[in-house]
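Structure incoming, see below.
The complex appears here without one of its protein chains, the remainder shown in place.
A and B are the chain letters, set down in written order, and residue numbers restart from 1 in every chain.
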Amino acid sequence: MKGLLQRELVATLRTRGSVINPLGFLLLSILLFAIADPGVRDEQSKDLSSVFWVLILLTNMLSLDAMFRRDFDSGALEQMLISAHMPFVAILARIFVHWLGSGLLITLFVPLLGLLLGLRPEMFLPIMLVLLVGTPALSLLGSIGAALTVGFSRGGAILALLILPLFLPVLIFGNASVAAVVSGQAYTAPLVWLALCSSVALTLAPWATWAALKISVEMQ
Amino acid sequence: MSGRITSSLKQLWHKLGSPRWFYEITHNWVRFFGVSALLLLTVGFIWGIAFAPADYQQGNSFRIMYVHVPAAMVGQSLYLGMGVAGFVGLVWRMKLADVAIAATLPLGIGLTALALFSGSVWGRPTWGSWWEWDGRTVSTLVLLFLYLGIYALREAIADSNLRARAAALVSLVGTVNIPVIKYSVDWWNTLHQPASFSLTEKPAMPPEMWLPLLVMALGFYCFAAHNVLSRMRLEVLRREGKTRWVNELFAAPAASQSTER
Partner (left out) sequence: MDGHGGYVWIAYASTLLVLAANFVAIRWSTKSHERALRWRHEAQALNQQLNKETAE
């Protein structure tokens, strides 16, 4: 398990672009938003939290394509599905590493994003907690779409069409949590729902991803 | 004894998966559903538009309910049906399951879009706007996108076997997600409820109002059964076009003609 994770991590770090580019996209789109709507910096602005989560959703989607792409092209994916005695664990490790490079990374960048968006420092920790709880669901659900479209040369639009509707609950509960944090209300209720989304995704999504990968490998 | 039962069950299951058996047995079903749909829809349309009493609050725009609600109901049921077909297709690799998914898609998309459109036409006189981000509206819109996702995926995969498996998987995933999406949208909706009265939780509709709705709903279901089964039969004919049973099926009249000459 440890060796598996290490291998995945090293491979991801070697292709830094797949991690850094989406992050650049996130920062840049916040910049665009701040320019298009100066009110976004306003602390009481309701737009803030929604902009935040929508951008995280889109950033996550952008990085999904890279999840299986390289291994698919090199044939390592087929090897993994055939030889790994627990493909389920291998897939979970891959999703986890993707989350490290997307969800966790964005979480760590919250203080910087918060400064850009004019959030007060005492909000950083609760928002980081919300992201920590919510983003695993994005990587998990997204892995299904990534696995299905990895065989397509132009899978981007279909990936979005397949995955964004599934992201909706995460958006709703995550958005409600951040909005509650920003307005100083209790945010436990939406946070618990968010955690529920992530745990349900954790138990079900890897199976669907496994099935999807088998289809994609045969397509090759 | 129990072994015999399971083996005969297995036989039935294989029969169920056989395109030929399906084609032969659904011949009469299609006719039955078609006639029922024609009768029920004719009665329902006339009843709904001319004889059902006008609502004391909404007046005559209330009549839109008789086409809007059945369309939304059947649109949703068809997706659930696709999910079941997806499960069957994934687990037992039944070819007929993919035929069912392909046959359900057009009508499902049509009815869900129709539900959105008629809802918007209904919303204009009652809510005062063509579009409200109401919970049901959002759920229906998401349902439409789930349909379109499967449609796009099917279009993108050339190999029929892999297309079948991918579509089955996505319909299953979508069906599992529908309750979660619905719940979260309802939750979201209670946070900022638009200022409108509820359309569906009326204080007990009188029978002269809900009876035409029942007739319409049954008519829509019969129409859907007729439409999906006909599409499945055509698809079966297309896929099995080279087999002997299809050949024999269409040989009889042609052979008699040629002997007459």
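Definition applied: a residue touches a chain if its C-beta (ideal position, glycine included) is under 8 Å from a C-beta of that chain, and two chains touch if they have at least 3 such contacts.
In this text, all values refer to a predicted model and were calculated from it rather than measured experimentally.
K.L.:
So there's a chain missing from this view; which of the remaining chains does it actually touch?
P.N.:
The undisplayed chain, in the complete complex, is in contact with B.
K.L.:
Among B:Trp21, B:Phe45 or B:Trp210, exactly one should touch the missing chain; which is it?
P.N.:
B:Phe45
K.L.:
Where the complex has a chain not shown, which of B:His14, B:His27 or B:Arg124 is the residue touching it?
P.N.:
B:Arg124
K.L.:
Touching the absent chain: which residues on chain B qualify?
P.N.:
41, 45, 48-49, 54, 58-61, 63-64, 67-68, 71, 106-107, 110-111, 113-114, 117-118, 121-122, 124-125, 223, 226-227, 230-231, 233-234, 237-238, 241, 246-247, 250-251, 253-255, 257-258
Here, only the chains that are shown with their structure count from here on.
K.L.:
Help me check something: in the complex, which residues belonging to chain A touch chain B?
P.N.:
144, 148, 152, 155, 157-158, 161-162, 164-166, 168-169, 172-173, 176, 193, 197, 200, 204, 208, 211-212, 215, 218-219
K.L.:
Within their complex, state which residues of chain B touch chain A.
P.N.:
90, 142, 145-146, 148-149, 152-153, 156-157, 159, 162, 165-166, 169-170, 172-174, 176-177, 180-181, 183-185, 187-188, 191
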